[in-house]
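Could you have a look at this structure, given as structure tokens, before my questions?
In this view, the complex is presented without one of its protein chains, the others remaining in place.
Take a look at chain A:
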Amino acid sequence: MKFHKTLHYEALPFENPLSLDRRCYQNLAQETRFFQPRASCPLPSSALPTREAISSPPREDTSDHWSGHLHQYAAHLTIINCCTISMEEGEGSTASKRGGGRLCFICNQRRPALKRPKTQEQICRECFYVVFEEEIHRVIMDNHLFKPGERIAVAASGGKDSTVLAYVLSELNRRHSYGLDLFLLSVDEGITGYRDDSLETVKRNEIQYGLPLKVVSYKDLYGWTMDEIVSVIGLKNNCTFCGVFRRQALDRGAALLKADKLVTGHNADDIAETVLLNILRGDIARLSRCTFIVTGEDGPIPRCKPFKYTYEKEINKYAYFKKLDYFSTECTYSPNAYRGFAREFIKDLERIRPQAILDIIRSGEDFRISTTTRMPEQGTCERCGYISSQKLCKACVLLEGLNRGLLKLGISRANGSRRHDVGHPKPEAKRPIIQNKPCGTLDF
């Protein structure tokens, strides 16, 4: 013998939220047990009134804190009436064997397909799409990430994060009329067997989502492909070159697109990882910057991260369930081992306590830096005009090392004194070599 709860659904009796007066609340309190957010509800379930709050009548003098929410979001709520408990004979359906026989926490109709890491709610695929997309919409609205009419470059690598970002942004842009012009921006590092394949994915995305694509290559910008760089410097520090060059390449590509903003697919896991890495490196300047949802607002092209609070796990499931076309192969050059450890550590923590990821981000946000800490001043590179805290930006230093065969240039902190030398090049000796392969001036 098994007890089953049958929930009666009722359409909201008052479609106009203004008709929710105090008397209505009291009626509600007697008749209903709790509110179930509809799939369209933009509020996290934690912000909705609890069962207790609903069953205790609101005070006469003031409106309760939750009544404000109800006013605002009444259109998104389904009121679930008293539960009727019925009895059913025997075992539940086959559904109970897999997934415990529960139904989706949100729609209460379909079987759940996943458990949300943030809330532990078990929800079905359809409701997952809605909450996933609307949560990103909330982040965009709450942080005023975009203004109507802006040109937005989506940094697209062909990987799952940027593919989901391009897809979700174009959906939200349409659904909520953001009025944005979206573009895909890819960087061709020149890595055979990795980037050439992933660029094919981005080219398909261009057609699938109808977003114009711009590709900028290391070869064009710097005169070197990553393959060529690796053939000279080997597999040590190659990720430093790639990372520094990519950062600039994206800015330059965005400038070519005349974009107002660059959005990247960095997710909550990535940011938590970066917070940890910056602590491990003692990099205070980056530690305070890395959790900002918008960076570089004073620079030529601000960057923002709409997935700042989105779990990688959910992005992955979204991409899988939606059958999005993305590319997933590790870079053929050795991955950054140090970051790899931080990454795995975060995933280990997540398994025990999913909230850990958001908490690490919050720790990063709330960090207070002592006033005695000297922060590097931001200036511009003397050579190419890119933002830099040194006389020359990192890319120019690295490039000079490549072009002059001084491969350690700009790689390690131990070479700080040599880096200083680079800041004052002897005109006759160094200029011509650099002019052979200029890293270009910024077209801002």
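Criterion: contacts are C-beta pairs under 8 Å (C-beta built on N, C-alpha and C of every residue); 3 or more make two chains touch, one makes a residue touch a chain; residues count from 1.
To be clear about the criterion, contacts and distances are computed from a predicted model.
The listed choices are "Ubiquitin-related modifier 1 homolog", "Signal peptidase complex catalytic subunit SEC11", "BING4 C-terminal domain-containing protein" or "Large ribosomal subunit protein mL44"; the UniProt protein name belonging to the chain that is not shown reads "Ubiquitin-related modifier 1 homolog".
If you put the hidden chain back, the residue from A:Arg138, A:Arg151, A:Lys203 or A:Lys317 that touches it is A:Lys317. The chain that is not drawn here is touched, among residues A:Lys118, A:His137, A:Lys160 or A:Arg303, by A:Lys160. Shown as candidates are A:Ala113, A:Val215, A:Ile387 or A:Leu406; the residue that touches the absent chain is A:Ala113. On the side of chain A, touch with the chain left out of the figure occurs at residues 97-100, 111-115, 122, 125, 157-162, 198, 269, 312-313, 316-317, 320-321, 327-331, 335-336, 340, 343-344, 347-348, 350-351.
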